[in-house]
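Structure record follows, encoded as structure tokens.
This part shows chain A:
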Amino acid sequence: MIELILFYAFAGVTIFAAMLMVLSRNIFHSALFLALALLGVAALFAMMGSFFIAGIQVLLYIGAVVVLTIFVINLTKQVIGQDVSQVNELVLPAIITSLLSACLIILAVLKTDWGTRIAQSVAQSELTDNTAIIGRQLLTNFVIPFEIVSVLLLAALIGAIAIVSRDKEADK
Partner candidate 1 sequence: MELIKELLYNSGKPLGELYTWAHGIWAGWGAPPFLLDLIFQIVIGVAVAAVVVLNALWIIYYDRKLSALMQIRKGPNRVGPLGLLQTIADTVKLMIKEDINPKAVDIFSFWIAPLIIFIPTFAVFLVLPFGKGLIPADLNIGILYVVAITGLTVIGILAAGWGSNNKYSLIGGLRSAAQIVSYEIPMMLVILSIVLMTGSMKMSDIVAAQSHYKWFVIPQIIGFIVFLIVGNAEINRAPFDLPEAESELVAGFNTEYSAMKFAFFYLAEYTNLFLTSAIAATLFLGGWEGPLLPPIVWFFIKTYFVVTILMWIRWTFPRIRVDHLMEFSWKYMLPIALLNLVITAIVIKLV
Partner candidate 2 sequence: MNGVDEELIKKIPGLPIVMTTAEWAINAGRSNSIWTLTFGLRCCAMEMMATGAPKYDWARFGLEVPSASPRRADMMIVAGTVTKKMEPVIIRLYEQMAEPKYVIAMGACAISGGPFIYDSYSVIKGADKIIPVDIYIPGCPPRPEALLDGIIKLQKKIMKQKFRTVKEHK
Partner candidate 3 sequence: MIFTEILDKLKAKHEVLESKEDLGVLNAWVSAKKIKEVIGFLKNDMQFGQLSFVTAVDLMAANNIEMVYRLFSYETKSDVVIKVKLDRAKPEIETITSIFSTADWHERETSEMFGVKFLNHPDPNRLLLPDGIDMPLRKDFKCADMTPLPKV
Partner candidate 4 sequence: MIKYIADIIKGIISLMEGLLVTLKHVFRKPITLQYPEQRPDISLRFRGRLAMPIDPATKDNRCTACMICVRACPNHSIECEKIVGEDGKPKPKPASYTYNMGSCIYCNLCVESCPFFAIIMSDEYETGTEDKASLTMDLAAEKYELKGKKAAWWGSKFKTEG
């Protein structure tokens, strides 16, 4: 019972914040709402028992990606009080597309029979921390992706620095 209330509360916050984020006329406010939406998602993760994922959701998504976004917003000239319409002329098609896709997924989900596995799987009281499982998996079954991630990060770092520093040289 209490879980359901909490679920709806978090889901409500998430969706509300996501809506505001998409509709807000001010890009900075959008970023703040995005942070709120991500926080809601993190809470949902925690509800599912994935505390580690919730933690890194906060750490990486809010603490890093959103901060990076806000940095970029700050580094571009965004004038306070200047409410620019952030929405282009594609509103109607967008609504249709998004509604259609959402309905499609929801229909599919509702029609699907998830089988017997669900009933026995999550005994909600036994939400154990699975950081150790993740670690073990990373070092055994997922060791190749694990190493590839570092290459990906290196590539991103080098790429971004190259873009930025090319820009710097162009300035001179």
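In picking the candidates, the idea was that all candidates are chains of the complex that A comes from, given by their letters.
A few comments on the model shown:
Here is the rule we go by: contacts are C-beta pairs under 8 Å (C-beta built on N, C-alpha and C of every residue); 3 or more make two chains touch, one makes a residue touch a chain; residues count from 1.
Note that the coordinates shown come from a computational prediction; the quantities given were computed from them, not determined experimentally.
This complex places one of the candidates 1, 2, 3 or 4 in contact with chain A: number 1.
Across the complex, candidate 1 is touched by residues 2, 26, 28-29, 32, 35, 51-52, 54-56, 58-59, 62-64, 66-67, 70-71, 73-74, 78, 80-81, 129, 131 of chain A.
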